[in-house]
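I have placed the structure first, in the form of structure tokens, so that the comments after it can refer back to it.
Note that one protein chain is taken out, while the other chains of the complex remain in position.
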Amino acid sequence: MRPSGRALNQPREIKITREFTKHAEGSVLVEFGDTKVICTATVETKVPQFLKGQGKGWVSAEYGMLPRSTGKRMQREAAKGKQSGRTVEIGRLIGRSLRAAIDLEKLGENSIHIDCDVIQADGGTRTASISGAMVALVDAVRYLQINKRITDDPVLHYVAAISVGMFNNEAIVDLDYIEDSQAQTDLNIVKTCKGGYVEIQGTAESEPFSSDQLQDMLSVADQSIAYIVKLQKQALDVIVD
Amino acid sequence: MRPSGRALNQPREIKITREFTKHAEGSVLVEFGDTKVICTATVETKVPQFLKGQGKGWVSAEYGMLPRSTGKRMQREAAKGKQSGRTVEIGRLIGRSLRAAIDLEKLGENSIHIDCDVIQADGGTRTASISGAMVALVDAVRYLQINKRITDDPVLHYVAAISVGMFNNEAIVDLDYIEDSQAQTDLNIVKTCKGGYVEIQGTAESEPFSSDQLQDMLSVADQSIAYIVKLQKQALDVIVD
Amino acid sequence: MRPSGRALNQPREIKITREFTKHAEGSVLVEFGDTKVICTATVETKVPQFLKGQGKGWVSAEYGMLPRSTGKRMQREAAKGKQSGRTVEIGRLIGRSLRAAIDLEKLGENSIHIDCDVIQADGGTRTASISGAMVALVDAVRYLQINKRITDDPVLHYVAAISVGMFNNEAIVDLDYIEDSQAQTDLNIVKTCKGGYVEIQGTAESEPFSSDQLQDMLSVADQSIAYIVKLQKQALDVIVD
Amino acid sequence: MRPSGRALNQPREIKITREFTKHAEGSVLVEFGDTKVICTATVETKVPQFLKGQGKGWVSAEYGMLPRSTGKRMQREAAKGKQSGRTVEIGRLIGRSLRAAIDLEKLGENSIHIDCDVIQADGGTRTASISGAMVALVDAVRYLQINKRITDDPVLHYVAAISVGMFNNEAIVDLDYIEDSQAQTDLNIVKTCKGGYVEIQGTAESEPFSSDQLQDMLSVADQSIAYIVKLQKQALDVIVD
Amino acid sequence: MRPSGRALNQPREIKITREFTKHAEGSVLVEFGDTKVICTATVETKVPQFLKGQGKGWVSAEYGMLPRSTGKRMQREAAKGKQSGRTVEIGRLIGRSLRAAIDLEKLGENSIHIDCDVIQADGGTRTASISGAMVALVDAVRYLQINKRITDDPVLHYVAAISVGMFNNEAIVDLDYIEDSQAQTDLNIVKTCKGGYVEIQGTAESEPFSSDQLQDMLSVADQSIAYIVKLQKQALDVIVD
Partner (left out) sequence: MRPSGRALNQPREIKITREFTKHAEGSVLVEFGDTKVICTATVETKVPQFLKGQGKGWVSAEYGMLPRSTGKRMQREAAKGKQSGRTVEIGRLIGRSLRAAIDLEKLGENSIHIDCDVIQADGGTRTASISGAMVALVDAVRYLQINKRITDDPVLHYVAAISVGMFNNEAIVDLDYIEDSQAQTDLNIVKTCKGGYVEIQGTAESEPFSSDQLQDMLSVADQSIAYIVKLQKQALDVIVD
């Protein structure tokens, strides 16, 4: 039995709310149970220096946590004058994951910048961020289309993310904070709606995990990925088949 | 006529939602129209170095804006490695204002740290922050009382804040972003529920303001301060007389 | 009776010495009693990025204190790698105050940068800085005129500043360090020679101040502002009427 | 055929040189072909603040590249005043990987800090770093044993790392820089000498990778891991079975 | 002939004014012609961490320039968040030079911190700083003696500094800015009142200098060092023999 009482392959209740704030071209509140993240997408009609003149676009991302999104207050990174290694790492992961969803050629010389800001944390903030940011990204793409900045659809596929782990030698999905702190292994999986892997990051917390355990964890994730993609499409009023 | 269509002395719709996030000892979402700020209060059972051993407590505050809380995305201060002068200034203002609400002796050797994070900005973020943070502060004080860390009530009075300005030579209250950018003068007022001034900060935007204009602006603020205090007390289930 | 022995409305002896250092286009030593600040004005024949091509000029300011300008040595901000919130705040206040003195259109695409560096502090460094910097600013304007960079006079009015406070329930003017640390309220006022308000910043130090006290403080400042403007004009050999 | 002409499962020539520099308790030059990294291990007879008094030890790591270890010179991070996200990320990965090799209880209240500095880069610097640092770590443990700081052997198992990727739809091992820049997928694997996974980090560079491809890549790594462990043990004069 | 019209071995007019500001235990304005530096000495009745419990004291120094002490305004280092290499280098030089003047054992566990801040620069700011700081240092020592913190006299000898250079193949002393920018060589010499060398730092600006030129430059400095020591002692009311 899991501490959360959920079935091994059962994710938390997941909610995706679009148009959460009014200024951004895409703005989503994503909730994985008690984990809540504001994901905004900002359109810029230019690209970073290293891409200029190549006719291609760019997708980048940054991540942050409100100081008291956690049980114990964390020092404000802006006040400290430095982002932690973890913060930078997650921002880079979100950016890479979302770039995999987009045909950068079809984006033209436009950039979409994603900001994921955790307002309440209960485990799985990075997978919630990627899953919610995907929806904000599509809204930003639509904004570019409506404003005739692009004509083709650069969205290659939807990307969703979930965490899995070993707990009492069973593979479980979408760990909350309590489960995460007791798990033997922590694995984050980012996949496309078509089942391709975009990112896989696993760390043995207490002792190494075996090949069999790895296979179990990979398997248990698939159902949740499909479920998240369905919610993403529903939120975006895409016909789900 | 004001751009917002409001009467000269009419503030925006103001909402105060307690227990907005689950971890902080006080957590408030405050809305002044489209301006939305999360105010959390964190209790620490210790005091800064300079107060140690004096039997007194402390109240401090920090302020931040999500990068896309504004119409145009602002660079993330944590990524830049530096808070802007404006950010630091507002954090200091919130801290001073709330310290005026508290008898630091009665707080004992405890600290309450306020974080005000703007998730959507439409003018008046600093006055909304102070007004919402006051409620989070009271929740943090109650937490200390319930946990028997303090016995006396250190709350001296409620503190609320509102902006006023000169627009077309009329004093108007609670300016939204559009009004603020066209106003001749920008004045922020922090008062107690008993009518005492805690802070007053005014800047002539285009041309100096006269003594008469200053008096008009001071007058127009009072009704809104009383209205906010009433909302603060309702939110906190304090009997309003 | 005030600790300084001065009358309630009596400022300290104020001295303004022009051409204090030789390199700057304007260079003033301003003394408010034992408070001594070097104010220099630097002319640049260009404007910041955000103003380019608009035919307008700019006035900016920075503030600093020598490490041992104070009774207890303060850490050198350059060595710490960071300006304090107070330092940035005062620099911004000086800049805003002096921009109010200048018609930026008439300044053309030129910038004047003010540096106020406190070499000895005894209370009121920000008001001394503004009052002295006004004179350095005029010298910089004259430099632009003599060098035919501008033809019109962009000086709209002289700007001067003074601090007021409540001490033993009496409004007193131009507080020195001892008085400032015992005052109930601290209010800084920046006005033009014509009596218009440019900035007003007040903080209740120990307890809130009433409307009546505010009025008393505003009144007691006026005589000193007029006195400082007279000294500014004398220093600049302007005919004083 | 691979650009390097190597067989799909053939790593580069790997060399591990102990006692490369004279001051550190462990000092190794590790070479994966043209990739060369100096790995030092520093013993400290104390632990970080968060571990004090728990009778446990700690292993931490930092990573760096000499500015001209690469084809194009990179700006010196010390001069820039900031480590890149990639630098911090790799340092954290090395630290986590090596902590998995050690029983921290048996280490007592001692710390071992690993520094991996790339003097020549040709792809795979992070896997070379981990593989070489393992040997420096064992030397540091031996130093603690010889100096009677610990009695038990805290080394749980040897940890080695290798990169794999998809190239022309074939899984290949230990990619050099040319291969890495053309690969479809980049996967770094850290395993113990007993076959357990410590870390797995994979990124789809151009398009998502399938489950089958993931399995192929996992398989092709195993032989190289075994080979590196054998070299580690030879370098350390451990009897290899 | 020198640009300044001075004889080859003739320094500028040098003035040393004690008690220039009121807070510091030693406060000196030193003038080498148009070069003007405020040197303050701050007494702390403790020592840095690395000296604790050894019964010895410490002397340290920092250097800075007001932004407009120079012909062209320099960016404020506190605003930039970083001291330049030159600034740090000169601070270290001043500290080393003054430590040579003091028997640190006799200073007891007390520290004296020197701040040298250039308010007007015209060449030779580092040599003026050292020469003026020596006087502030003695005043700080006297403060310690008067306050019974120390009984012995820790001043071993007076230290003074002067610059020399090659100009038109002649050795000249105490170069002003114009001379310095045209000189072939720049050599700074710090000596004691007894003729011992404390520091010697020479740089060939345009072409290497010969042994003979070095000897000439060393010779021409001696007379000026003696002159400065005489002024230091006069300023301090020490009987000059």
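A, B, C, D and E are the chain letters, set down in written order, and residue numbers restart from 1 in every chain.
Going forward, contacts are C-beta pairs under 8 Å (C-beta built on N, C-alpha and C of every residue); 3 or more make two chains touch, one makes a residue touch a chain.
Being a predicted model, the structure only gives us computed values, none of them experimental.
By the touch rule given at the top, the unshown chain touches D, E in the complete complex. From the set D:Arg6, D:Arg92, D:His113 or D:Lys191, the residue in touch with the chain omitted from the display is D:His113, counting the whole complex.
In the full complex, the hidden chain is touched by chain E at residues 85-86, 88-89, 91-92, 96, 100, 157, 187, 191-192, 194-204, 207-211, 214, 218. One chain is missing from the display, and on chain D it is touched by residues 21-24, 27, 34, 36, 38, 40, 42, 62, 64, 66-71, 73, 76-83, 87, 113, 115, 117, 119-121.
By our rule, only the chains that are shown with their structure count from here on.
Seen from the C-alpha centroid of chain A, the farthest chain centroid is that of E.
Of all the chains shown, the one with its CA centroid nearest the global CA centroid is B.
Chain E has its Cα centroid 33 Å from the Cα centroid of chain C. For the pair chain B and chain D, the distance between mean C-alpha positions equals 51 Å. Work out the mean CA point of chain C and of chain D, and you get 59 Å between them.
Residues of chain D in contact with at least two other chains: 82. Chains touching one another form the pairs A-B, A-D, B-C, C-E.
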